[in-house]
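Note that this complex is displayed minus one protein chain, with the remaining chains in position.
Per-chain residue numbering starts at 1, and chain names A, B and C are given in the order in which the chains are listed.
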Amino acid sequence: MKLGLVGLGKMGMNLGLNMMDHGHQVTAFDVSPEAVKKFQEAGGGGANSLADLVQNLATPRIVWLMVPQGKIVDNLLDELRPLLTKGDIVIEAGNSHYKDSLRRAELLTGEGLHYFDVGTSGGMDGARNGACYMIGGDKQVFETIEPLFRDTAVPNGYLYTGPSGSGHYSKMVHNGIEYGMMAAIGEGFEILEKGPFDYDYEALAKVWSNGSVIRGWLMELTQSAFSKDPKLAGIRGVMHSSGEGKWTVEEALDVQVAAPVIALSLLMRYRSAEDDTFTGKVVAALRNEFGGHAVEKNPS
Amino acid sequence: MKLGLVGLGKMGMNLGLNMMDHGHQVTAFDVSPEAVKKFQEAGGGGANSLADLVQNLATPRIVWLMVPQGKIVDNLLDELRPLLTKGDIVIEAGNSHYKDSLRRAELLTGEGLHYFDVGTSGGMDGARNGACYMIGGDKQVFETIEPLFRDTAVPNGYLYTGPSGSGHYSKMVHNGIEYGMMAAIGEGFEILEKGPFDYDYEALAKVWSNGSVIRGWLMELTQSAFSKDPKLAGIRGVMHSSGEGKWTVEEALDVQVAAPVIALSLLMRYRSAEDDTFTGKVVAALRNEFGGHAVEKNPS
Amino acid sequence: MKLGLVGLGKMGMNLGLNMMDHGHQVTAFDVSPEAVKKFQEAGGGGANSLADLVQNLATPRIVWLMVPQGKIVDNLLDELRPLLTKGDIVIEAGNSHYKDSLRRAELLTGEGLHYFDVGTSGGMDGARNGACYMIGGDKQVFETIEPLFRDTAVPNGYLYTGPSGSGHYSKMVHNGIEYGMMAAIGEGFEILEKGPFDYDYEALAKVWSNGSVIRGWLMELTQSAFSKDPKLAGIRGVMHSSGEGKWTVEEALDVQVAAPVIALSLLMRYRSAEDDTFTGKVVAALRNEFGGHAVEKNPS
Partner (left out) sequence: MKLGLVGLGKMGMNLGLNMMDHGHQVTAFDVSPEAVKKFQEAGGGGANSLADLVQNLATPRIVWLMVPQGKIVDNLLDELRPLLTKGDIVIEAGNSHYKDSLRRAELLTGEGLHYFDVGTSGGMDGARNGACYMIGGDKQVFETIEPLFRDTAVPNGYLYTGPSGSGHYSKMVHNGIEYGMMAAIGEGFEILEKGPFDYDYEALAKVWSNGSVIRGWLMELTQSAFSKDPKLAGIRGVMHSSGEGKWTVEEALDVQVAAPVIALSLLMRYRSAEDDTFTGKVVAALRNEFGGHAVEKNPS
């Protein structure tokens, strides 16, 4: 198929190359001309603006957005919409909040455009060699673009999930599960680290990747990480987060689901970003107040 | 190799057949003569007592215990020890507490016997077709029995983890991680179930099993479960537990590790076994006391 | 002082009587004429509409809203604003979200009115006999209405907390703390209930109310609750929630505070409203899948 790709970051570049591997004709645009140039050198088409990109496409046009979620998507859509015509298709495959996707789908659909919210999993490696997609939008139109997903996903690695919003909603929950799983793995290794035995973590992650109940890609990645740094001595345990975990917890609150594991995996990420906590100060002060327990002083 | 197998339950039977597939000569004993008979019909050797089983083996004898953890292991060892002679090898591959294994290893080692504590993962399917082992005990003696593990495990699916206790310790932590992962998956699907979209859970678990970050055996099993009952309508959400999760949390407390995800996965299992909670009664009563908020009455 | 009171529910009625005890002249309006009549019988003034209520007041008028949070407040304000004139004062003393209060304060201030967001604690008993107030709004105008708060609060029981929004924000956090405290008390009694001893809970709550570290009003209320029903046998442990706990957790997420205790106290409330969970079904199904562990069947 012929399509335009907007965004040549870590994910977009890999996806574009992946598409081309499967015979799709991709014209790409990015705010960075260097990225566009790099993509052209790899055999892709380049555009120097959204308008330029759109001009390269025949109707019904397909524009695939692979950019960070948030305002940037809205800005791109505001710029794109006047350039597109009825029946054109926008695929937004970043990590957007499903409520944003619902709003955008309504906006574009109202103008006769088609909008797909696509959750993309599998990391950079998946983008390059076989991704995993959850796709929300119109089912019949989906079938016209299905080859794009089929070709760039691993076998059985894409799913039409239902109406608009359902793609990003399921991706949000996927990431919530991911937060919980990663925390479980982390906690397990911390217990090992504090416990009485001296394990070879790379070897343990490897054996757990082969035949155990907890085998899977995250355990394989754990093995990979330990293969580079056996005790992760070079890494600070600061766990950043980019939104989906928080959205999952907020959604759990809205639909009144007790999701303590996912919630705590998020809260411990926040905790990891702090050197000290006010909670701790208050509790330490209280212990001192009633029991005379010594507090640790801050250096003045 | 030639060995005795004690215990022909769900795991033991499958493991015994697995061993025989790889040419090992297995004589089995179980408290159930029917189980022994079934094993014999499958081509294995049968013993009608521990003494009978030991008599069938040449020194250094290898006896593999595959029985439920706890008192039953101690009782078996009390009966076995007088029947064995110096240099004989006992492999205990159930889900014992590592502190029990340390104690038992000390006892048997003091008598000139060799003791291996082996964590076995992979479920019944793994036992039959390729298990995952974490093995604690003497390294040199381990090498003499290594073929047993290599042959019955999946490729790369066994690891000598270190001295006595280290096998069961790592299996305990493995199961703690498993608790957390399973809870994360469960919570995710509960959010989906309460959320605004109507997903085909089997299809979603399938796509998440192919290319996503959270792919792995547990997600494949999730797909399998939904393939049998699309909304799990026939199942009560009571999550039993058999010990290792609790041990992991207790160990975390002992070594002062903040492991909230694993801890919460366990506490929610306990919660699931209750129809109502005293905590809830107290909080409801308090809300009524200060705010006049209505309580839900129990039918009298 | 002379003021109008809108809302004669559990809190408003008690507060109105409390105000009158201290010599304030209160004209009240409620959608229920019976409530107004009851208030009049207690010596208060009654109005049959907001317009009627406003007419009874001299400028600068003081109107105290004591109604459930949400749309109802906005509707009242929409009706009130045209009736008021510059310099009039609106006190909103319900449990509103602070962001609503910020928005409303901006709206009314823009029209020359004064707006105070007031968190009111102490329950019905406090409303009647001595409440606790956290008050946000203009400091100088606050001083003109300070007698209202001083007279109807317990000694030291009111605080000007700062600009608009700060009253309800601090009340929100107060309630978050309350959720956590109540859960801690509930969990403690549940451990006692499951533990090896047979306690007289009323007596225990009483002794804990006298001299212990955890003494306070909530423990006194615990005693009171047990005095009416020694084992709370008549109460279902369903813990409803009315918003502030959720807002506190959402705020914690927004400002990236690890607040696990408050978060879990909320999640367990949600859990208490469920007979069974999808999380539990998934985990039980998974245990069956890999280990052949029996599931509990739903009656068909």
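As a working rule, a residue touches a chain if its C-beta (ideal position, glycine included) is under 8 Å from a C-beta of that chain, and two chains touch if they have at least 3 such contacts.
In this text, all values refer to a predicted model and were calculated from it rather than measured experimentally.
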item	value
Hidden-chain contact residue, picked from the options A:23, A:155 or A:292	A:292
Residue touching the undisplayed chain, where the options are B:97, B:168 or B:271	B:271
Per the touch definition above, residue among C:87, C:112 or C:163 touching the missing chain	C:163
Residue of A:2, A:22, A:139 or A:281 touching the missing chain in the full complex	A:281
Touch list for subunit B against the chain that is not drawn	213, 246, 249-250, 252-253, 256-260, 263-264, 266-268, 270-271, 273-274, 277, 279, 290
Absent-chain interface as seen on subunit A, which is shown	10, 122-125, 182-183, 185-187, 189-190, 193-194, 217-218, 221-222, 224-225, 229, 232-240, 242, 260, 264, 268-269, 271-272, 275-293, 295-298, 300
Interface residues of subunit C (partner: the chain not displayed)	121-123, 126, 130-134, 153-159, 161-163, 165-166, 169-170, 173-181, 183-185, 187-192, 194-199, 203-204, 206-219, 248, 251-252, 255-262, 264-265, 267-268
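Everything below uses one rule, namely that only the chains that are shown with their structure count from here on.
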item	value
Interface composition of copies subunit B and subunit C: same or different, split at half	same
Most distant chain from subunit C by Cα centroid	B
Identity of the most central chain, Cα criterion	A
Distance from the mean Cα position of subunit C to that of subunit A, given in whole angstrom	39
Subunit A and subunit B: spacing of chain centres that average the CA atoms, whole Å	33
Averaged-CA centre spacing for the pair subunit C and subunit B, given as whole angstrom	48
Shared interface positions of subunit C, touching two or more other chains	260, 264, 268, 271, 277, 279, 290
